[in-house]
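For this view, one protein chain was removed and the others were kept in their places.
Chain lettering (A, B and C) follows the sequence in which the chains are written, and residue indices restart at 1 in each chain.
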Amino acid sequence: MSTVKEKVNATNKEAQLKQSSYLEAISLALWEELERDDRVFLIGEDIGVYGGAFKVTEGFLDHFGEDRIIDAPLEETGFIGAAIGAALTGLRPVVEIQYADFISCGWDQIVNVAAKMHYRSFEPVPIVIRSPSGAGLRAGPFHSQSPEAWFSHVPGLKVVVPGTPYDAKGLLKSAIRDDNPVIFFEHKYLYRRLKEDLPDEDYTIPIGKADVKRFGEDISLITYGAMLQKSLEAADRLISEGISMEIIDLRTIYPLDIETIIDSVKKTSKAMIVHEDIRTLGIGSEVAANIADAAFEYLDGPIKRVTAPDIPVPFSPILEDAFLPQTDDIVHAATELFNY
Amino acid sequence: MSTVKEKVNATNKEAQLKQSSYLEAISLALWEELERDDRVFLIGEDIGVYGGAFKVTEGFLDHFGEDRIIDAPLEETGFIGAAIGAALTGLRPVVEIQYADFISCGWDQIVNVAAKMHYRSFEPVPIVIRSPSGAGLRAGPFHSQSPEAWFSHVPGLKVVVPGTPYDAKGLLKSAIRDDNPVIFFEHKYLYRRLKEDLPDEDYTIPIGKADVKRFGEDISLITYGAMLQKSLEAADRLISEGISMEIIDLRTIYPLDIETIIDSVKKTSKAMIVHEDIRTLGIGSEVAANIADAAFEYLDGPIKRVTAPDIPVPFSPILEDAFLPQTDDIVHAATELFNY
Amino acid sequence: MRVNKKIKIELYYYMRLGRAIEERLESLYRQGRMPSAIYLGRGQEAITVGAAMALEDGDTIATTHRDVIAMLPRGMDPKMIFAQHYGKVTSPTKGRGEATYLGDMSKGIFTTVSMLPDFYPVSAGAALSFKLQKMPNVALAFSGDGATSRGDFHEALNFASVLQLPAVFVVENNHFAYSTPNSKEMKVDQISTRAIAYDMEGSTIDGNDVLTVYENIKKAVDKARGGKGPTLIEAVTMRMKGHSGHDPMNYVPEELLEKWRKKDPIDNYQRRLKKEGTLTKEEIVRVSEEIEKTVEDAVAFAEESPFPREEDLVLDVYR
Partner (left out) sequence: MRVNKKIKIELYYYMRLGRAIEERLESLYRQGRMPSAIYLGRGQEAITVGAAMALEDGDTIATTHRDVIAMLPRGMDPKMIFAQHYGKVTSPTKGRGEATYLGDMSKGIFTTVSMLPDFYPVSAGAALSFKLQKMPNVALAFSGDGATSRGDFHEALNFASVLQLPAVFVVENNHFAYSTPNSKEMKVDQISTRAIAYDMEGSTIDGNDVLTVYENIKKAVDKARGGKGPTLIEAVTMRMKGHSGHDPMNYVPEELLEKWRKKDPIDNYQRRLKKEGTLTKEEIVRVSEEIEKTVEDAVAFAEESPFPREEDLVLDVYR
C-alpha cells in the first residue's frame, strides 16, 4: 500500500509540481508531525487498517505501527476521554472523529474536561480533535453538519477550519504543536476538489490569525471553510460590475482575529459575512457584533450575513443546494450592499 | 410532607397575598400541568423521594405516585433518550437535569435525536428539559454554567430562560403544552430570591415573545435571566442621570423575537445587550447582528455588550463577582453609550 | 414453539423481498442513479425479518443504518425505501433524510438517526411509555456489534432493566464495525454476556436461521409483553457487503466470506421449506415474480416522483 506521502511525492516528481489536494495536505501534516515528534499518535475509528473513512491516514499503520495509529472501538466519549488522559501524561494525541456530526457523542469530555483543565490546573492538554465537517455531498442531516460554532462558545478550546490545502497543512501542524485542545474541522467537500502547490519545507500557520485572501476596497467579506472558494468566485464576478471585494479567511474560528476584521472594515466601510453554518449564532453573528461595536463609526451600511437557514442539513440535492449559500447569493448580497 | 402548592396556598391565605418565589412558580406550573394532563410525567435524578436537589418537586411523589414522578438512574443520555421515546409514543415528559452543567452528558440525544426529528419525520417530540443554570452561588465551574447559547444554535429546539416568577410559571406551562422539544433553564440564583404575585387562574406566556419590562426613550437594553434584575436596577439608577432605559426581557432565547428588539431600537437608536453568559457567541452576538442588519439606519451609536468574559465560571467569590456582569458595569456602559 | 405455515411463508417472502430491494439499491447506486449512500444488510435478512415478524401491531421497532428491510413486515411500502434513497418528496422524510433513515410512527417504525446506537435509549423510552400507559406493547431495537461499545448501549440497557421495561434489544453481530473486527471492539466472546451487567436475560443465537431468530425473539417479545422485563439477544451473522456502497471490504479475508456464503439465510431456508413441503417450486417462481414486480413498481415510483420543492426548504422544523 503506498502512502499518501509517497503518492504525492511521486505525482509531484512526475509533474515537476508540488500540487496537493486539501486531503493530501492534511495527510502530509499528520505524517510529518508523526515523524517529527514521537509523542504524537493518532486514534480514531477505522484509521489504521482501513486508512480512515476518507483515507486520510492510508498507509500510516504500516509505517508507524499499532502504537502510533490506533484503531479505537466505536466510542467517541471513551477515546476522546482517553486522549485527554494521554495528553495530561505526556503524549500529544490526534483524534479523528469519523464525521463531525459524531463529535456530539464526545461533547461532555471536550467541553467539561479538556476545555476547562488549564484554567483550573495549569496543566496543558495538547490534544487535537480533527474531523470532516460540512455539506455538499448529499450525505444528509447526520453526515453534513458544521458544528464549529458550538465549540467557539467554549473558552479553553481553539477552533480551526482551514479553507485551502496550504492553510490546512500549516494549521494542522500548529494545532499538533499547540499545548491547548484544538478542534480542527476539515471541510469534506474540499478534500479532493481543491489542489494547491505546497512548499517543500516545513511550515506552520499561526492559529488565531485570519488571512486576507484578496485585497479590495469596497466591501469586507469575512468567511471561512468551503465558502472561501465561493466568495472568491463571487469576487471575480463582482469585479466586472466594478465592485472590489476584500476577502478575509478567518481560518481560526476561535479565538477570532478581530483586529484583522476591524482593520478591513475601517478601510471598506462595509461588511458582510458568508458561512455555510446556519445563521443563528453562527460565527457570523459574533463577527457582526464585533464590527457593530468596534467599527461602528466607519460603517456605511448594514452588516449582511449570507448563511444557511436555521434548519437541519437536508439530503435531497435540490434542498441541499438551496440550503447552502451559493455564489449567486453572495453576488446578490454584495451588490445590494454596494448600492446601499 | 406538605406540597409546594399547599405551602404557597397556606402562605397566601394568611397574608392575603399570592406572592410566590421563582422556585414556587416553577413548582406550581409543574404541579398544575401534572393535574391537567395525565400524559405529563416528570423524570430526573433525585426528584421523587428527595424532591429534587433544589426541592422543586418536593411532595410531588406522594401526590402523583411513582408512575408520574420517576427517579432515574444517574444517566443523562439514558433518561433524556428515554424521554424522547416516550414523547414519540404519546406522553409528554418533563426531564429535570440536576444542574444545567450536566446537560452536556445528554447532548447528543438532544441535538441529534430530539431536535432533528420533526423536520425529517413530521412527528412531534413534546419534551421539556428543565434545569437550574447560572452562577452567583459560589458553586464553581461545574455547577454554574449558562449553556443556553449552545442550544440556540440547534434548529428544532426552543430555548427558554425566564427572568421572573410570573414568566417562569407561564412559560413552563407553555413549554409543557408545546409539541416541540423545549430546553428550559431556570436561573438558580433567582430560585428563592425573587418573589412576585401570581394570578390565581391558569395562564400561559407565549414562547417566542420578548417582553418590554420597562419602557424608555434613550437606550434599548436587551437582556434575560438573572441579568434582568440587575438591568432594572441599573435603569433605576440611570433615571437620576437623565437616562431613560427601555428594558427588553427576551424570555425565549431561541427562536428570538427579533421584531420586538428592532422596534425598540428604531425608537431609541441605541442598543446594548446584557447577559451573564460569556461574550463570544452568547445570545448578545445574535441580537447585535440582527440589529446591525435590520436597524442599521436607525442606529446612533455602537452596539454594546455587557457580558461575562470568555472563561470558565470561577469559584472564589472575588473572581465570581468579577466574572458576573454587575449593576455598575451596566450603568457604566449605558452612560457611555448615552454620551456617545 | 411451532411456527405456522403462514408465518413461515411470510418470513420467506420478506427475506426475499428485502434482498431484492437491496440488490436493486446496489445496482442503482453503482449506476449513479440515486444521490444516497447505501448500507446493505445482505446476509443478515434472517435477523431483520425474523425480529420484525415477532412484533405485533402497536409495538415499536428502531432500526439502524443496515436494517431497513426490517420495516417491511411492519408495513413499510418498498416504494418508500426507494423514494427515500432517491431524495424524492414522496418519501416519508419528504427527501429531507437519506438512505435508511426513514420511518413511520403510525406503523411503530422510528425514524432513526446515524449516531449509534442512539435509539437504544429512545426505544427504552417507548417501552417506558407502554408501561406507564398500561399498553400491552413492546419496543424492539437493533444495534450492531460495534455500537455496543457506546455509552448509549449501556445506559439504555441499565434503564430498561432497573425499570423492568417491555423492551427487546437485538444485537446483530456481523463481526465488523465498518473495518473494525470484534476483537478490536470488545473483549467478550459473546455480546450477550453483556446482559449480565444488567441482571438481564441474554442469549446468543444463530442469526442466519430465520426460524431460530423468529422463535427466540418472539419468546423475548412475549416475555416483555407479559411484564417480565427486557432481554438482550445477540444474533450472530456476517456482513456480506462493504460497510457502505464505496467500501470494497479489502480487510475481510475472502475465505471468511466464502464460509458465510454457504450459510446464506435465504438459500438455506428456501431449501428447508422446499424439503419439508411448505414451499413448492411453483410458489418460489410466483414469489420471485411478485417480488420483481413489487421492486419494479417501487423503483418506477421513486424515479417518477418529484423532488421536494425549494420553497419548502425551511418548513417543518417545528410542529
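One rule holds in what follows: contacts are C-beta pairs under 8 Å (C-beta built on N, C-alpha and C of every residue); 3 or more make two chains touch, one makes a residue touch a chain.
Source: prediction; values computed, not measured.
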| item | value |
| --- | --- |
| Chains still shown that are in contact with the chain withheld from the display | A, B, C |
| Residue, one of A:E123, A:E241 or A:E336, that touches the chain absent here | A:E123 |
| Which residue of C:M105, C:M135 or C:V162 touches the chain not shown here | C:V162 |
| Full-complex contact with the absent chain, from A:Q109, A:N290 or A:T307 | A:Q109 |
| From A:Y22, A:F79 or A:F338, residue that would touch the chain that is not displayed | A:F79 |
| Interface residues of chain A (partner: the chain not displayed) | 41, 67, 70, 72-73, 75, 77-91, 93, 108-109, 112-113, 116-124, 155-156, 158, 178-180 |
| Residues of chain C (touch criterion as defined above) contacting the omitted chain | 149-155, 158, 161-162, 184-189, 193-194, 196-200 |
| Residues in chain B touching the chain absent from view | 45-46, 49-50, 53, 71, 73-78, 99, 101-102, 104-105, 138-143, 309-312, 314-319, 322-323 |
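Just so it is clear, only the chains that are shown with their structure count from here on.
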| item | value |
| --- | --- |
| Chain centroid nearest the full-protein CA centroid | A |
| Chain whose mean Cα position lies farthest from chain C | B |
| Gap in Å, rounded to a whole number, between the CA centres of chain B and chain A | 33 |
| Centre-to-centre distance between chain C and chain B (centres being mean Cα positions), rounded to whole Å | 41 |
| For chain A paired with chain C, centre-to-centre distance based on mean C-alpha positions, whole Å | 36 |
| Residues of chain B engaged with two or more neighbouring chains | 108, 112, 116, 119-120, 155-156 |
| Multi-partner residues of chain C (at least 2 other chains) | 93, 96-97, 101, 113-115, 151, 317 |
